[in-house]
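Down below is the structure, laid out as structure tokens.
In this view, the complex is presented without one of its protein chains, the others remaining in place.
Each chain gets a letter, A and B, in the order it is written, and its residues are counted from 1.
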Amino acid sequence: MVKYLSQVRPEKQRELVLLLLILLVVIFFAMMIPNYLNARLFNRVSTSVAIMAVLAIGQTLVVLTRNIDLSVGSIVGFTAYFVGQQLSHNNEIEPMVAVLMAIGVGALMGGFNGILVAYCRVPAIIVTLGTMALFRTLLVEYSDAQTVLTVNLPQWLLDFPRLNVLSHGRLHLRFVVVIMLAVVVLFQLFLRFSSFGRKLYAIGSNPEAANNAGFPTQRIVLISFLLCGALAGLTGFLFLARFGNITVVAGIGFELKSVAAVVVGGVNIFGGSGSILGATLGAILIDLLENSLIRWLQISEFWRDALLGLLILTSVATDSIFMKRIRLYWAKRHAPSTS
Amino acid sequence: MGWEGFLLVVLLLIICVNSFNSLAFLTVENQVNLFVLSVEKIIIALIMTFIILNAEIDLSVASMMGLAACALGWMVESGTSTSTAIGLCLIIGLVGGAFNAYWITIVKLPSLVVTLAMLIGFRGLGRVLIEDRSIRVFPPWFENLGQQPILGPLPLSILIFLVLLVIAVVILQYTGFGRYVYVIGISQEVATYSGVRVARVKTILFMVSGLISALAGILFSARLGSVRGDMGLGFELDIITMVLLGGVSIFGGAGSIYGVILSILIVLYLRNGMSLSNVTGHIQTGVIGVILILSAMIPNIKSWLESIFDKKYAP
Partner (left out) sequence: MHKKIISILTVTALLFGATVMAHTIAKKGMRADLVLMPKFLGILVFDQANNGAQEAHKELGNPGKLEFLGPTPENSVAGQIEILTTATTQGQDGIMISNNAGDQIAPAAKAARAKGMTVVTWDSPIPSADGEQLFIAQVDFNETGMVMADMALNIIGPGGGEFAVLSATPDAANQNAWNASMKEHLKDPKYSKIKLVDLVYGDDQSEKSYNQALALVDKYPNLKLIMAPTTVGIAAAAKAMQDEGMCDQVKVSGLGLPAEMVSYTLNGCAPEFALWSFVDLGYLSYYATYMMATGQIEGVAGETFKAGRMGYYTIEKDPTRDKGLRVKMGPFSVYNKDNVEAASK
């Protein structure tokens, strides 16, 4: 055990714990609910996680720099509506163009947040609380409170949620899930192996030291918000594909869920540590719990949010207590020898 | 007096514009109404002032409101007498606040995370109690509580606000406890070394926050005559804006309650003026959002103005 603790990085240990938890949850519910383990569960969880996971990845980027983005829900709503609107008026728009549109609009809104946080030095929680309201107002005004109707959307968009890449009997690997996996892999590698990724962690760990070391802190924070907004835009596109009808309350509450996934996934709310993989596992765990509680007739599904709050607290507490100890131990074992 | 003076000017400006815009603005009926419609928010803004001065934040207030309201409805529906239920709900508020305080002072987690988690958790508990339904079984005396004028044209809810306001001013400006709140906000280490019982102060603040939120939930139920799981969704925005606009720094330690009183009036009058001009609720919320961001830039703007001032008048 001791040997193990010294071989594997603390972050990896956290991810393994999450994986274990997910397995435990599946086993627990499989024992409690008849017909639990079937293709339908996999399909359902994978498609709904896809939306949340992409958003959680964006939130991770921001949280790593010791900030937070509460406006992602409104960004998702706005981009979903905007793209839906454009597609309704012009069914001929290419799918790739629609996706890029969503990403672009999201990035713009994220950039707005980023400028206020990085350059005007307003705390992120305040900026994004304000833009959460502002962007939603933008949505209502732009849409004139009208709804995007499924009938006006092009057929390829409506069929999108059902598009399969692989199928085995009733088990489907949907295209949206593949998109999510691609994003996960891309950003996990990007953060681990690029200098930008390393700087991101550095800024979150110790902003003053990073500044003193000459890092372009402001630019990096701006980019992290830009990327978060872009991913929120992509989420908006996936949201549009899944629900079709976009109303003015689209995306309300998503910001909380994304922060929950990030925190449960082991990303430190004070920045500096955590991984994309962890956040994705956090999103999967939360979504799995939600979908399982619905099927478990013994307990009302309404326990979902109460349990989620408790889960967040215990995750953060565990991180705070145990991770600190494990990191200290790790640092001691792997300190460069001074003799 | 600088920032409060600025707020006073803005307030007078808003009053003028509103009166010019609508003859109905200055009527007693309208004034009472606009306070009654937002009394839950302004009551919570009072305790939020203390918490933000203390360099903490409580995002769970609106959810505690919802939880208390749901608990109230559930208890009354199960046959409890309304007065007993009210008492129990206030206790629920205290317990919820204590729960927050535990994680913040003992486990030493940041209040942002704890109250964010409880924002989700409290509302979830409320939904466990009354699920998706809406409960409407209150006796008529309870429903009249919110609307019935008691002292002159003022109903009970406004009187409660005024009493709490006086208490808040006295405690913050004139008692040792108030000074502790400021000191801890300026520097928690300094406060600890000076012998201030930091954990105790924080625990009291969060428990009172829970209590006040529960009270607001009860008043909200009385005003609407029914309870639902999603009551008070989104109230945090207005509440935090009122406090920050009042000159209280988000980093703690600076600001006064007088500023908050002025900013409460500004936010309420602004919203009322917009309503009377038929500006929709969404736009109102967006305007409040912009104001929030601008008010957080106050320390920056202040120092920027000061630096210009210094440059101009440097010897």
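Operating definition for what follows: a residue touches a chain if its C-beta (ideal position, glycine included) is under 8 Å from a C-beta of that chain, and two chains touch if they have at least 3 such contacts.
This is a predicted model, so every value here is computed, not measured.
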Contact with the hidden chain (one of A:Leu138, A:Ile246, A:Val263 or A:Leu281): A:Ile246
Identified contact with the non-displayed chain, of A:Ala145, A:Val165, A:Val185 or A:Ala331: A:Ala145
Option touching the unshown chain, where A:Lys12, A:Arg121 or A:Arg162 are the choices: A:Arg162
Residue ranges of chain A at the interface with the undisplayed chain: 35, 40, 43-44, 140, 143, 145-147, 149-151, 158, 161-162, 242-250, 252, 291, 294-295, 297, 301
Residues from chain B at the interface with the omitted partner, ascending: 22, 24, 27, 29-30, 33, 37, 132-134, 136, 143, 147, 224-226, 228, 230, 233-234, 275-276, 278, 280-282, 285
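Following the convention adopted for this analysis, only the chains that are shown with their structure count from here on.
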Geometric centre distance via CA averages, chain B-chain A, whole Å: 30
Residue ranges of chain B in contact with chain A within the complex: 57, 103, 107-110, 112-114, 116-125, 127-128, 131-132, 236-237, 240, 244, 250-251, 280, 282-283, 285-293, 296-297, 300
Complex contacts: residues of chain A adjacent to chain B: 68, 116, 120-123, 125-127, 129-134, 136-138, 140-141, 248, 256, 259-260, 263, 269-270, 300, 302-310, 312-313, 316-317, 320-321
